[in-house]
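The complex appears here minus one protein chain, its other protein chains still in place.
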């Protein structure tokens, strides 16, 4: 056993987190910043933060992830990080020539109380920000919320600091996609394009973290929301914010500053959540859902009804982020499956209320000490048929002989999530194919020879 | 062991086929006919043929597969099937109202020498073919070639019997996609649409054998090449025929009748074959390959280079149809893999010459007694890392503990092939993801605890 | 059960269907569609030619012979003589499970053997290739038996497969080689193939081994093909009761079992349609009588066990049988009471096989579901109306072509297991021999009985009855589901099962519950399809 010290008996823990189901804010801010065109993220803290975040994102995407760090020393920790940040801004614009530098703070710079806005103002005054170049910043203290909070804060900062009102309202739709994969960003754009909508999506990591191999390199891939697009968001007619945790704050900011109406919705994972999303888009915009999407829906449903018998009643343990877990739980219910154990390290009360409503008979927990160790203990008490979550689940999967569907962040031991979406009907089909493969491979493996099935 | 009688010692066989790697012509004709809009395939033979073909196609697609049969009795076998076919044509038009009935023969009707053309003429004379309705026919004797031949023959019949010359040449491209999945048909159309081409593809089973679940049913799904489109093929400027076995005869017929230039190419499976296809389309049409496709190519290549180490030198046994096996072998070589054993029941000398050129050091055979039993014996002598082929491979996979990638026909125990293509760069990515999953799952399974890897 | 539910008159539905057909077709189909009256049992036209082009469920003679009857025997190398297709399609597609005695025992079922006839074989004859194929099979495997199955062209080109087999059998000495002239065009459905299979089994195997095992209550189970493990369940039940199973025709069987089958004292027939021939012949030749049994349905299983006990008329056996039934029924009743609230009163329809469309009504009844319409794919009139109609059935050309073996009492081995008096006494107690009542007596008045249903009729019926569950085979599976109706395959059990016996009944209840409770069927419409075109385009418009 790899996790040989995980016992069946669940003891209350108040202080010790074991095998966390979350990480810290700055990595979310870095991911969000990578979804802006020609933007260089910058970590205002010790070198380790930046190195850890870049490494983790790189392992997840198998793509270049570039970002600067303020390289705090003991001195900066005592005297403040202003000098480091000023030099960093100067160096980065000079050497790497981004359009935007997107600074996020860390537990260190937050603890010492660095005022990012003031430092950036100073940089501007000192002429360290070339004409036409921009610096965004977000406060992302690692000791509150989780990686999702950092993503939300960076998104909020982008719209707060760049979105403008030209005085003329457009028919454009703002889409805040939440923390999803480049493949998901791509399918979101495609779905709304099929509906004939003019959309600006922030951030957009497609063509950034799924960039083609060309042999030519280059610091800034083709993708990312442009500054021009972000600016235009202040004129938009409506904001769809996907994922309560990841997107509410930016949406609220747009509403507050520009009076843009907002709908915060679940990520369109699975049939029902995608239905709700597209239908709301339809009623808001007056654009009918095109036949192509209705047909995709029908194909998903066809796959579901064709294969329901391999899904019915199968139990699942899942872990990850609330924005994913809530619609995923709902999708599993649509599949007649039983989401039995659900944990998320990301705090937020809505998680519990949504889960109580969806799966009142299951065990679920988020926030403090809601970790993979706890979930594993639950599993020790009652085995499940399937695990869904990030790569760290593979240790439980192996120990308990449960198939693992990799979903969430980080996925460090397989590829595909960059390229194949889990959002929308097509994404649900991908996901369903994976679930079916896992369960059916297991069935084949465990069948006695006499009931090894040719047709399934 | 499920295949406990398969021995290591390979004995020459001349007459006994064991575990075939092909099936008979009519099923291919039925599949081709399903790719024509509002077309009802008809099997001119005993009931069993039709039942077997419908069952096998249904198991593969998990979709309705409707077709008529002439329901031969002993009497019809003696006196000929004309009466049965005449009644069948009348009944089908009356009850099921297709636009086209596509008749194929069987070993039975071929052995007794039924003249389909003459019977159809009689039906017309007898008024059994309503105005505006059409009957196509193909001779598909089960005792020559294989299922692929039947597909080719039906395709040839469609163009022979329906394509017309209006006297005015169009800029349209004829695309004969070969025997590929609905998902592949879809991606072929999409690629050429991205190139801005006017294409008529025959057959087209997308939106037929991947039809959405609506609860409304209906005999004829939305898809399929329309009769109007087939007619227009005589005016086209060029014909791309994908797959030597499946598409050459129809292309040749178009050339012979309408003097349309032809290029017979490999199915675009994998990077190199897709490169060749798109580049030839480019040089023929003068339309540049758009950036979107070049980017897809780069993403495929990125995935390949990122993960090469899990592929390098891995050995593969594959079985199926020549049109698939040839480009698939080439793709495996691009992946630095070793296609070691290759069999196809489908005859045709080009198979051996192509393979000799691609994999001179491997074992391969097609045609007579080139069956899965032989391949299994080869594997018994030298184990491979991966099996690729249809569902029947699962027995070898289990006995020899080798992962199986399902590809080809029929796939009866998994879903996905209807929906996720293997053609084009995107298809190659899907395929590569499957190969990687299979190999990496195995690596995880077999790793000692101490070298169980988090990051891969 | 469900006595309160009355079914609508299917007359108008039938008229609507027939109206669509060409006159001749309508005239023919009319006779195969009958509103049931369980008392009078009106005649159902059956076992007649399918109208060409009508889209039928039916397969061919080869499928019935090689696929159904011989398929489940594991130690015979079954060589299909013909083009590759027939051997390919019948390769492992019927879910006949088998359990070799040890890891070393023969099991050829996962293999497909074919002569892969090519054009030259059709032109110049295939006997040489067949002989060579038999030789290669023998050299490779040294099996106890090799069987050859003819496909359509074989009869036409005149290959004498029986002569070839005889020659090879003689040559080998230690391997029984025999053939089946089961060309696909024979008869009107799989049914002809069953008959041909029965004949050859009887000719070439039954009676070859006279050794008698030690058991006290020795029976054969006929017409049980071990789909999804059904036979295993029955084997286990019989064993617990102390009844010895000599042979099964042909689920989980071996050649040896067939050879020894005539030594049993009772033939129990599950699927009357496919296997009654061999039972009849065994009785004539060897003297063991047959009874109809049915292990589909918990009540039916109990009834069948009791019938067997009644036959042997042994107090201890009866006691043991009752004990087993009591044990099993406890679990069954628990399952029924848990599940029935979700199934009660719902409608089922089934069109399949030659006995299943009858047997499975038992299980639906136990769930409180009503069979509103049913029919066979390849049944005969007796399977609908009961064996008493046998003398009135007109033998048409298609049936006449299927050989009827002339069988006589074996001069040495014939031994009536019960005297006429004993049989009469048992009959008096309700144990009827050589009898099968058919599906109609068990069905409700006005249930629509349809033989050899067409695709068109199926669609119309679904539209009319809106069943909760529709049962048929793989070809119908997705046609039905695309109409929004859950579909249960009763050939393959949708790769589930076993459904036989008490355990199988519980499994079936659960599977049906899953279909009825499956929430996917409530998602057929997207929200924008529900609400229609009205919008609340507050913001953009």
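Going in written order, the chains are labelled A, B and C, and every chain counts its residues from 1.
Heads up, the rule we're going with is that contacts are C-beta pairs under 8 Å (C-beta built on N, C-alpha and C of every residue); 3 or more make two chains touch, one makes a residue touch a chain.
Since the model is a prediction, treat every value here as computed from it, not as a measurement.
Asks: One chain isn't displayed here. Which of the visible ones does it touch?
Replies: Per the contact definition above, the missing chain touches A, B.
Asks: Which residue from A:38, A:87, A:252 or A:451 sits in contact with the chain not drawn here?
Replies: A:87
Asks: Out of B:85, B:120, B:135 or B:278, which residue would touch the omitted chain in the full complex?
Replies: Residue touching the absent chain, from the options given: B:278.
Asks: Which parts of chain A are in contact with the chain that was left out?
Replies: Residue positions of chain A that touch the missing chain: 1-5, 7, 11, 13-20, 22-27, 42, 45-49, 51-56, 58-59, 62-77, 84-85, 87-92, 94-96, 106-108, 111-112, 141-144, 146, 211, 213-218, 345, 368-369, 373, 392, 395.
Asks: What does the interface between chain B and the hidden chain look like in terms of residue numbers?
Replies: Interface residues of chain B facing the absent chain: 171, 237-238, 261, 271-272, 275-276, 278-279, 282-286, 288-289, 294, 297, 301, 304-306, 308-309, 312-313, 333-336, 450-451, 453-456.
In the analysis below, only the chains that are shown with their structure count from here on.
Asks: Measuring from the mean of all protein Cα atoms shown, which chain centre lies nearest?
Replies: The chain sitting closest to the overall C-alpha centre is B.
Asks: What's the farthest chain from chain C if centres are computed as the mean of the Cα atoms?
Replies: A
Asks: Ranking chain pairs by how many C-beta pairs touch, which one is first?
Replies: Ranked by contacting C-beta pairs, first place goes to B-C.
Asks: Using mean CA coordinates as chain centres, what's the gap between chain A and chain B in Å?
Replies: 39
Asks: What parts of chain C, by residue number, touch at least two of the other chains?
Replies: 92-93, 478, 481, 524
Asks: Counting only residues that touch at least two other chains, what does the list for chain B look like?
Replies: Where chain B meets two or more other chains at a single residue, that happens at 1-2, 59, 62-63, 211, 213-214, 392, 395.
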